[in-house]
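One structure below.
Left out: one protein chain. Kept in place: all the others.
Moving on, here comes chain A:
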């Protein structure tokens, strides 16, 4: 109920969950996710899959599945905010950005360091650009985003970078109306 998903959406999500769950054991494993082509060819695919699984576990049940996908609900303009009582809903802009942030921040220290950026760059661009240039790109990126000089990108800096990007629209799946 906290996730604010309607009945029909839950039904649809469950049918999708069911179609992915080839082992028919009520939970999804990593192999099930990797069967989705879009995730398989995505350089960050593994990390996205990881985001579904809670710490250290190998199976995700339907509740967890829903919880992660709730991040991608479109943000409604007239959403009567329950800020006063239950905190921000999962699909707010901040939480969406946080989801994206966690894809890059592997060690969960709330900062994206230069090494983490290098890893991402290597995955995205591979061997086509020399390591030196990759290093410079990473440095330049940090330079652009860093405001407090700690040579890492914190979550607030990340938010500032993506301020102009229409996150609400890009990180929303339309059927989750």
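Note that a contact is a pair of C-beta atoms (placed from the backbone, for glycine too) under 8 Å apart; a residue touches a chain by one contact, two chains touch by 3 or more; residues count from 1.
Going forward, contacts and distances are computed from a predicted model.
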{"item": "Options \"Glutathione reductase\", \"Transmembrane channel-like protein\", \"6-phosphofructo-2-kinase/fructose-2,6-biphosphatase 4a\" or \"NADH-ubiquinone oxidoreductase chain 2\": UniProt name of the undisplayed chain", "value": "\"Transmembrane channel-like protein\""}
{"item": "Candidate in contact with the missing chain, chosen from A:28, A:49, A:90 or A:121", "value": "A:121"}
{"item": "Residues from chain A at the interface with the omitted partner, ascending", "value": "1, 6-8, 37-38, 41-44, 80, 82, 85, 100, 104, 117, 120-121, 124-126, 128-130, 132-133, 135-137, 139-141, 143-149, 151, 161-162, 164-166, 169-170, 174-175, 177"}
